[in-house]
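Removed: one protein chain of the complex. Kept in place: all other protein chains.
Right, chain A next:
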Amino acid sequence: MRPITYSRAIDTATAIAAVSADPTSDFLAGGTTEIDLLRQNVLHPRRLVDINDLPLTQIEATPEGGLRIGSLARMSEVAAAPVVRERFPMLSQALELGASAQLRHMASMGGNLLQRVRCSYYRDAESPCNKREPGTGCSAIEGFSRGHAVLGTSEHCIATHPSDAAVALMSLDAQVHTLGPDGGERTYAFDDFFLLPVDSPHREHPMEHGELITAIEVPAAPVARHSLYLKIRDRESYEFALVSVAAALSVVDGIIADVRVSLGGVATKPWRARRVEDFLIGAAAQRSNFAQAARVELIDARATSMNAFKVELAQRAIVRALETLTGDGSESPA
């Protein structure tokens, strides 16, 4: 653990000025990723600017029927908020199925979006990793890749984006609001906020150094009142998804009027399953269509020998999620 300068910012402008002035500095929110990785010699900030005192903790219903979440709202607070439970159950469920109770109390929503990958080789400072040390190679491709991605991968990185909440927010067409080093407000569409690894896996989002997430905005989405988050993992709690699905469905007279599907655990970013949605809009809400849509989504999947099962599992999870929402999928007793 290297020597670190620590300061506690009292307002947003000061925080941004402090970080943008020093390329070796990082914001510190809940610290549930940053501190771990710092202790493991994976991240090497020389200065931490604590932003926990900034007034960015609100969870507000918008008059249009949407939601605005401050970047420092804690996962557990957002999960419990009545407006979230009522309007966006998939988000509440995704948050509650993430991490552990202790972590959810600490971790911020902004930090949740920026959490680093769980790839063992990224987290082992001694192993080659293009994300941690560009140009050193990807250890996962021929290594232990059971949890790794099958969509959005490149020959340089196959690490899975770990967030559950971001998968739900992807389905909800959320926007990320930031303040740049110049003090200007910026807004990113959720899909644009997460970059595919391509040939620069160390770049995970489009923000510049010193830019601060201030809020996550979720537009009104009546379809989301009938939504769920399905998470499949080996361990019943405190484990990242092998496959997850954030789905919302609206069926009118047996025909799908609106549908949202995103996938977690299988892609290098929270993965909006647009092919599923395009296939299903206007189609009959039935298993064969769900299965066909899922097949189309995974058709370009590229797997290793260890994670090939995810291609099939993801399809089954999509079908299960949509069947559950149509009401004829069985509920789980266990």
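The definition used in the following text is that contacts are C-beta pairs under 8 Å (C-beta built on N, C-alpha and C of every residue); 3 or more make two chains touch, one makes a residue touch a chain; residues count from 1.
Definition applied: contacts and distances are computed from a predicted model.
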Protein name, per the UniProt record, of whichever chain is missing from view ("Lipoprotein", "Carbon-monoxide dehydrogenase large subunit", "Cytochrome c peroxidase" or "Nitrile hydratase subunit beta"): "Carbon-monoxide dehydrogenase large subunit"
Options A:25, A:127 or A:175, residue touching the unrepresented chain: A:127
Option touching the unshown chain, where A:159, A:176 or A:317 are the choices: A:317
Interface with the unshown chain - residue positions in chain A: 1-3, 39-41, 118, 120-121, 123-124, 126-128, 139, 142-144, 146, 232, 234-240, 242, 308-309, 312-313, 316-317, 320, 330-334
